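Note that this complex is displayed minus one protein chain, with the remaining chains in position.
Up next, chain A:
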């Protein structure tokens, strides 16, 4: 296992004791969106995946895990990339779960779901997740959870809302350029990781 993968697994084990809370949030979203299958995956990508992805910072703040990170034989670069790898794993898991749930809901509701619709929904979900994580992780690594927890959560949502309203983005706009938008998400996360890696070592990563 590589150092980055080891860090990602460390985060999995860090949040594992809180899985019940995660399932509760997932269940609540599912109930709210029970009649709207198309909204399941984007909602999970915007709300649940980032929540789980940054939860290691919440636990680290409480348990002072920064000390553990500092004494473990793992480089700072691996620590930073490990956060991103963990976040991507969160997206993949929530998107896969959401897709299955949405498919089930669509059949119950007798709504068309799949093919191009699904591809568009996944692209939107990916973009929402990428913006969220690209903003949150550098903030958390530079300033720590205690200082930026509220800003880190609200800023990405505000950015998405402003982008949708100002640029008049529609699902059609997304449907026409999926490859470009997936690549844009990757580029955003790469830039974010580069910025996060420049954070001074200390009680943040």
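The rule we apply is simple: a contact is a pair of C-beta atoms (placed from the backbone, for glycine too) under 8 Å apart; a residue touches a chain by one contact, two chains touch by 3 or more; residues count from 1.
Quick note on the criterion: contacts and distances are computed from a predicted model.
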Undepicted complex member, UniProt protein name, chosen from "Phenylacetate-CoA oxygenase subunit PaaC", "Heme exporter protein D", "Membrane protein" or "ABC-2 type transport system ATP-binding protein": "ABC-2 type transport system ATP-binding protein"
Among A:68, A:96, A:119 or A:146, the residue in touch with the chain that has been omitted: A:68
Given A:59, A:93 or A:151, the one touching the chain that is not displayed: A:59
Touching residue (missing chain; options A:1, A:31, A:165 or A:179): A:1
Residues of chain A in contact with the chain not shown: 1, 6, 9-10, 13-14, 16-18, 59, 62-68, 70-75
